[in-house]
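A protein chain is absent from this complex, but the other protein chains hold their places.
Coming up: subunit A.
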Amino acid sequence: MSVRIAGVSRRFSGQAALDDVSLEVATGEFAALLGPSGSGKTTLLRVLAGLDFPDDGRIEIAGTDMARVPARERQVGVVFQHYALFRHMSVAENVAFGLKVRPRARRPDSAEINRRVRELLELVQIPELAARFPDQCSGGQRQRIALARALAIEPRLLLLDEPFAALDAVVRKEVRRWVRGLHDRLGITTILVTHDQEEALELADRVAVLERGRLAQFAAPATLLAEPATAFVAGFIGEACAIPARILHGRLDSPIPGLSTPAGWHDGAVRLFLRPHELLAEAGDGPALVRMIHPSLGAATRVVLELDGHTLEATVPPGAAVPERGGRAAIRASGAIAFAEDGMRARLVAGNLPAHASAP
């Protein structure tokens, strides 16, 4: 079902956890709410689930206003961060819970409930765990139980609250793809809450980036990377490093050479965001100090540099001399995104090099 969030605000003792957030998620879409801790993403999830209520604004699910609909009648499935499984119930009882608590008139008979539980456990590929207790299951298995339990109520909307946070790195990637596959098969509108950009960018059709309770940008992953709407998004997504620079007499004055001047910008401070692949480094007598070297197979070598007190990640282009740790490196930029203080944004490309810059 489609979800419409319109002008939602939520304040906790004067502090705005959500500030005028509006976004629409289409039926069958997989959306992610991404942001650092304290950005309001979990509050928004709780508001959608009916576990919290907005001070302002509207929540609509499938076109119906949810303001007066309590959590228990919303038919919104939630997979909680630590799964919140019922420890004293077996796996099968956990999954059956949402069916057993239905009012008598809508409750399936016990044979039907058993059939549905079996079906759900097969769907999440753990039919053999039915008689176990949650404490006897691994993290990945618990996540599947929580998912099966949430799916049992035939949710119109599925909310996942940091569902992969409790899993170790190896299991996480695998489970992530499996969850996306399951979504594609079932077609349930899904909203994922996460602080992990890799997770959001890989899983979601569209990602909403939240910053201190405000929606910074809601767009497809590729758009977020290519055209970040705000300096915050540019800095948060894609491992970009921020470098302060300025426009002086109509020309870009940057500690990193190699960039064109954005057309039509006035003099003043700007912030440059460079992804590691846009910052090229080479051994040589340059301004940067080499702090660390990540050797790699196949891909270009990454180095961590220090420049005027800023830590930067750079790439050593193929064929160039890899600098030594503790040594100096020459740097140039092959592209960047610039934000002016008035919010103007421009994508900078490699431009005319000033004469004194040494080009790797």
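To be clear about the criterion, a contact is a pair of C-beta atoms (placed from the backbone, for glycine too) under 8 Å apart; a residue touches a chain by one contact, two chains touch by 3 or more; residues count from 1.
Keep in mind that, in the parts below, contacts and distances are computed from a predicted model.
Undergrad: What protein name does the UniProt record of the undisplayed chain give, "Pyruvate dehydrogenase E1 component subunit alpha", "Response regulator", "Sulfate ABC transporter permease subunit CysW" or "Sarcosine oxidase delta subunit"?
TA: Checked against "Pyruvate dehydrogenase E1 component subunit alpha", "Response regulator", "Sulfate ABC transporter permease subunit CysW" or "Sarcosine oxidase delta subunit": the hidden chain maps to "Sulfate ABC transporter permease subunit CysW".
Undergrad: Considering the complete complex, identify which of A:61, A:76, A:179 or A:314 is in touch with the unshown chain.
TA: Of all options in A:61, A:76, A:179 or A:314, contact with the hidden chain holds for A:76.
Undergrad: Given that one chain is not shown, which residue among A:3, A:49 or A:279 touches it?
TA: If we include the chain that is not displayed, A:49 is the one touching it.
Undergrad: Using the definition of touch stated at the top, determine which of A:64, A:110, A:136 or A:296 touches the missing chain.
TA: Touches the omitted chain: A:136.
Undergrad: Any idea which of A:86, A:178 or A:265 touches the chain not displayed?
TA: The one listed residue touching the chain not shown is A:86.
Undergrad: Need a quick check: the contact residues on subunit A for the chain that isn't drawn.
TA: So the residues of subunit A touching the unseen chain are 49-51, 71-78, 80, 82, 84-89, 97-98, 101-102, 133-136, 149-150, 152-153.
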